[in-house]
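Working notes for the structure below.
All protein chains but one are shown in place.
The block that comes next holds chain A.
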Amino acid sequence: MTDETALPDTSPEPPRETAVDLRREMADSGVQDILDQLDRDLIGLKPVKQRLREIAALLVVEKARQRLGLAHDTPTLHMSFTGNPGTGKTTVAMRMASILHGLGYIRRDHVVTATRDDLVGQYIGHTAPKTKEILKKAMGGVLFIDEAYYLYRPENERDYGQEAIEILLQVMENQRDDLVVILAGYGDRMDKFFASNPGFRSRIAHHIDFPDYGEEELFAIARHMLDDMNYHLTPAAETALAEYIALRRAQPHFANARSLRNALDRARLRQAKRIFETAQGPVDADALSAIDAADIRASRVFSGGLDAQPSSGDRP
């Protein structure tokens, strides 16, 4: 036993390198593939992709620093996603686990989604075990708290949400290696939430704002959605959809990609009805997957919008 203690404890490490080829590191780690795939799958969202690229670079650099024997520290990766409805906050959060797992930052590829109901209890002494249970479930991966501002209810000073927040903050601080917490919500309400919980703001390293989509981006998203569902637009329908997007964006209750998805769902309904009414004899796959201009132009958006009666599909 005494022999072992006499040895310096650095002995099992191989001799240190003196230089690291960062580009090769990046390629070897497979990070570039993950980022490229993200570029392909998600349209727009420049600030989000930019931030992810920075995080990826930081993780690679940290690994390189570790190998060169420089001081290194696991970075804080708690994030807050803010933005208008339908800008992709939930979609990105759901993918974040696989991205961070691919980057080698978290140990397992899972997302646990929680809302106020999962974290806050109904009576005294109920909240702490409930919150801890969710935190334990999420450990090793990502905890995604959607509409985080509901945790804090200032109008009720005996609300148990505060207790959940305190436990959350403690774990976010002490177990940064075990858990990445992502908060998401609409911008203005998240700002209010952070203003009343300053501890939260400072413990979150990455505040990412999801911008609204431009018209071309929305069009590309619509294409992407239709591709996934094995539909395609006729040339006339493409023009109609472009006009639809321009009109819809100016109308109230516009929820970006979510509105678009609802619009496409309704177009599919109309297409199905049209095929039933017009088809003579058997129909082929092309007819079943083609969305025509009429399917889109039948929308209320072209006849003045949703002001008269709110659409059931869109959020208020």
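Everything below uses one rule, namely that contacts are C-beta pairs under 8 Å (C-beta built on N, C-alpha and C of every residue); 3 or more make two chains touch, one makes a residue touch a chain; residues count from 1.
Basically, contacts and distances are computed from a predicted model.
Participant: Assuming one chain is omitted from the figure, identify its UniProt name from "NADH dehydrogenase subunit L", "Ribulose bisphosphate carboxylase small subunit", "Ectoine/hydroxyectoine ABC transporter permease subunit EhuD" or "Aspartyl/glutamyl-tRNA(Asn/Gln) amidotransferase subunit B".
Facilitator: Protein name of the absent chain (UniProt record): "Ribulose bisphosphate carboxylase small subunit".
Participant: Have a look at A:Pro85, A:Gly121, A:Gly140 or A:Gly187 and name the one touching the chain we're not showing.
Facilitator: A:Gly140
Participant: Hey, which of A:Glu25, A:Asp178, A:Asp212 or A:Glu243 is the one touching the hidden chain?
Facilitator: Looking across A:Glu25, A:Asp178, A:Asp212 or A:Glu243, the contact with the absent chain belongs to A:Asp178.
Participant: Based on the whole complex, identify which of A:Arg51, A:Arg65 or A:His110 touches the chain you can't see.
Facilitator: Reading the full complex, the residue touching the unseen chain is A:His110.
Participant: Touching the hidden chain in the full complex, which residues of chain A are there? Just list them.
Facilitator: 107-108, 110, 132, 135-137, 139-141, 171, 175, 177-179
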